[in-house]
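The complex appears here minus one protein chain, its other protein chains still in place.
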Amino acid sequence: MERFVQVLVDGIATGSIYAAVALALVLIFRSTGIVNFAQGEMAMFSTFVAWGLYEAGVPLGFAVLSTLVLSFLAGMAIERTLIRHFEGGEVLTLVIVTLGLFILLNGLAGWIWGFENRAFPSLFPDDAVDVVGVRLSVESLGIVAVLLGVVGLLFLLFQRTKIGLAMRAAALNPESSALVGVRVGTMLMLGWGLAAALGALAGVLVAPRLFLDVNLMGSVLIYAFAAAALGGFDSALGAVVGGWVIGVSENLAGTYVDFIGADLKILVPLGIIFVVLLVRPAGLFGTREVARA
Amino acid sequence: MSLLEVEGLHAAYGPVRVLQGLDFSVEQGRKAAVLGPNGAGKTTILRALSGMVNARGRVEFDGQSLVGKPTAEIARRGVAHVPEGRGTFGSLTVEENLRLGAYVRSDGEEVRKDLHQVYGWFPRLGERQGQAAGSLSGGEQQMLAVARALMLRPRLLMLDEPSLGIAPIIGKELFRALGEICDEHGMTVLLVEQNAGLALDFADHAYVLESGRIALSGEADQIKGDDDVRRSYMGY
Amino acid sequence: MRKAGIVWLALLAALVMAFAACGRDDESGGGEGGGDPGITDNSIKLGGSYPFSGPASAYRSIEQGAQAYFASVNAEGGVDGRKIEFVTLDDAYEPPKAVQNARRLIQEEKVFALFNTLGTANNAAIWDYVNKEKVPHLFVATGASLWGADVDAHPYTTGWQPDYVTESQVYADYLGEEKPQAKVAVLYQNDAFGEDVLNGFKKAVEGTDIQVVAEESYEVTDPTVSSQMSKLASSDADTFLNITTPKFGAQAIVAADKLGWKVLHIINNVSASKLLVLEPAGLDKAQGLVSTAYFKDPASPDWADDDAMKEFKDGLERFEPRANPEDPNCVYGWSAAATMVEALKGMKEPTRDALMDSVRNMDTEIPTLLPGINVAMSGSDDAYPIEAMQIQRFEGENWKLIGEVIQAEH
Partner (left out) sequence: MTSPRVRISVICALAALAVAIPFLFGPYRVGQFTLVLVYAVAVLGLNLLVGYNGQISLGHGAFFALGAYSAALLIEKANVPHLLAVPAAGAVCFVAGYLFGIPALRLRGLYLALVTLGLAIAFPQLIKRFDGLTDGTQGLTVAQPVAPSWLGLADDQFLYLLVLAFAALMFLGAWNLVRGQLGRAITAVRDAEIPAATLGVDLGATKTRVFAVSAAYAGVGGALYVFAIGFVAPEAFTLTLSFAFLAAIVVGGLATISGAVFGALFIEFVPVYASDVNDALTGVIYGGVLIAFMWLLPEGAAGLLHRVRGLMARHRDRREWASEEKDLTPEGGAA
């Protein structure tokens, strides 16, 4: 019986990794209406910056905080200089621009920091807690706690603040937003900044377990997309629950279903999405019919 | 000096020239209406004033030029514009739509008071506060759009064909309520409307627009009496 | 109307000129002086294809090691007065790019020989073509056993490093002594490399009491191997065979520690790097790890004052300053390049066939390899250059070599 619970717990821990990146995807989609292919590589790049600061002697906590701020500014700068030029154009053109950014950031990080994999210090102590025969690593609990904290903050931002409301409005209907005095450009810039900071946080959370290298986020991205889609692409809570569902189901199938095995594990999250979307096209929690793209 | 002065207003969509040099003005506290057939360029006037289409000429609002200013800045100067198609935020709730109307204002307490007042003027909106705005009927969405504009406590209220797509009796009711509100607050209004009857009852002054030029202008009841206007726009 | 057509044609003509600039080379293929292409009295041109981008880009440091060695040889006058030029192209670890690179190196760059091309799938994609063109395809950077299996089918192709079957044979022999009844759990990468070591190990333990009780594969595109590791840890295995590339090797070590899975842990040579695997995972978790080695560990103090390693570190410092001297991939590249230079020295005349003779019958010591391990081939009956390895165990801060050099016969 512990075996099952252990698999469940491992699933939640792995799912939290997908959820962390999925949150950044959802944030950028809610505030700008764009699916950002380069979200993972931006997070990887920020994680390298945090690593650089830490190597230069900056204490971990401070290095992470300053990286979040730097990522926020960098995210805004990317929107201001690059993405804004493509506002209102063909959706696919923008998708390809983010793809170009994906390739560019990957190469740039490799050129600056090299291609070897490195250890990244964990924000949480390294020990584990044994609860009724099931090993719960403090790190996994920490990641889950941070995730729920971020979901709470996003909920407050989008539901309880004027800025959050304006950000959502700007993504939904830029013209009407301008007519009520919302500076749409600033909102989009803010959305990209926050998403970049959130991506950096996700990177810093997952790097200790995945080991930091240029392809840190390459593999996580597809699972993060799956988690975001399962959650409905515009619900933060949906993205986290989506991540957990995928992490657990992937682990369970990998463990108990022989045919699936480790190599076809990827089919599990995609099968889930297929079924969920056929039943509820807006995803588990999503409110909006994401057919616009 | 009138609140809004427009002189030699030109506007075009690419090669298509729509407004070919308009001159008109709206005095403080008065309600002006622009009539004209479909495609005369009525909507383009409001879009030009709100900076949503590139325009040339002199546009002075309260002594300051609006030409070339971004839409958001124009709104921040107290110009509320209820756009064609109402511009509702479908997936946001009714209350969220209204709160957005008051986005630029920082007097939180006053905004709450205005919210209750709006629910007073339009009870149907009050009943549907938490509902997604997209699920409202055409008439209700029009009320919401007008209410949202009022939440700005605008100095100039611009309305783009409010009667479009809603039942006549609701249209009449909407104009009646709007008339009362504007008179009560001494609101300056620029109304663009195809339904000449409703518009002329509502407005003090009126212009008739034909293919991008002002063909006729004058006091509302004077225009109402004019035979050509009656025959071409009123249909009797 | 016609004017538009003419403008069109001008545009297209310009396009063609741009590409035509590369010009149609005559097919004769004859280099200067009628000998083989890519070699003159004072130069030898070698061609290589490495994954400078893509998922396997960590291997690029092999190329840096090789370039550094060639540069240091050139600094001392080259081989018999010929300076070595090593032209390397990026293939992003994708077979179609490797095929195009091979064509480009042979037809456009007119290299004398291909050297150290990387990746099992990439080399399998090009070796038919390269052999048809009769171009030496030497010391490929992959441990697959098929390079030495059938020399007559592909006479121009040779491996270099001890192949994975040799390596798994060494692990089987080690377990035969240390733990004859070992029950082994295996984590392996789901590609040619992982399967070659796994199948080699299974074949090597046939007929012994050692049995593989659990095996889990992972994909290079997987974010983590933690679910595979928890499955393996739940088996009744008392030995763990870890067949991974560096990043996943480190993840496996950490996962085993987190799961409290204390078993004999054998990690394959590719992931035995202190720099890329053991330090990131934490040296405390690596105590007692067992692996194999065939070249000197650049990070180990045992070799700190070894002449060959000093020469290596100086050469790297001078010619490839961006490379990390503690990266074993650099020593790999350096040693393979040294073998290439030995082969070039053994040539009786500046032709490709002479080079192949020299390679097929070479028996030489490479200073950066472990003492007692030499590079030896004899014609078609022994086509495996290095067939010896030594067991090493991780104690304290470094790998410690134990026991004798184990020669594995094919």
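The letters A, B and C name the chains in turn, as written, and every chain counts its residues from 1.
Convention: contacts are C-beta pairs under 8 Å (C-beta built on N, C-alpha and C of every residue); 3 or more make two chains touch, one makes a residue touch a chain.
Worth saying up front: this structure is predicted, and the values here are computed from it rather than measured.
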| item | value |
| --- | --- |
| From A:90, A:127 or A:258, residue that would touch the chain that is not displayed | A:90 |
| Absent-chain contact - pick from A:18, A:72 or A:102 | A:102 |
| Contact partner of the left-out chain, one of A:119, A:163 or A:222 | A:222 |
| Missing-partner contacts on subunit A, residue numbers | 35, 82, 85-86, 89-90, 92-93, 95-97, 99-108, 110-111, 222, 225-226, 229, 233, 261, 263-264, 266-267, 269-270, 273-274, 277-278, 281, 290-293 |
| Contact footprint on subunit C, counting only the chain that is left out | 1-5, 7-9, 12, 16, 19-20, 22-25, 27, 52-54, 88-90, 92-96, 99-100, 103-104, 107-108, 119-122, 124-125, 128-129, 190-192, 194-195, 219, 221 |
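We adopt the following convention: only the chains that are shown with their structure count from here on.
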| item | value |
| --- | --- |
| Topological distance between subunit B and subunit C, in contact steps | 2 |
| Most centrally placed chain, judged by C-alpha centres | A |
| Between subunit B and subunit C, centroid-to-centroid distance (C-alpha), Å | 74 |
| Averaged-CA centre spacing for the pair subunit B and subunit A, given as whole angstrom | 43 |
| Whole-Å gap between the CA centroids of subunit A and subunit C | 36 |
| Residues of subunit A touching subunit B in the complex | 162, 165-166, 168-169, 172-173, 175-184, 287-288 |
| In the complex with subunit C, residue positions of subunit A that touch it | 3, 6-7, 10-11, 13-14, 17-18, 106-107, 110, 114-119, 128, 135, 137, 206, 209-211, 213-215, 218-220, 223, 250-251, 254-255, 261-263, 265-266 |
| Interface residues, subunit C side, partner subunit A - complex | 53, 55, 57-58, 60-61, 190, 216-219, 221-224, 226-228, 230-231, 234, 246-247, 250-251, 254, 258-260, 275-276, 279-282, 324, 327 |
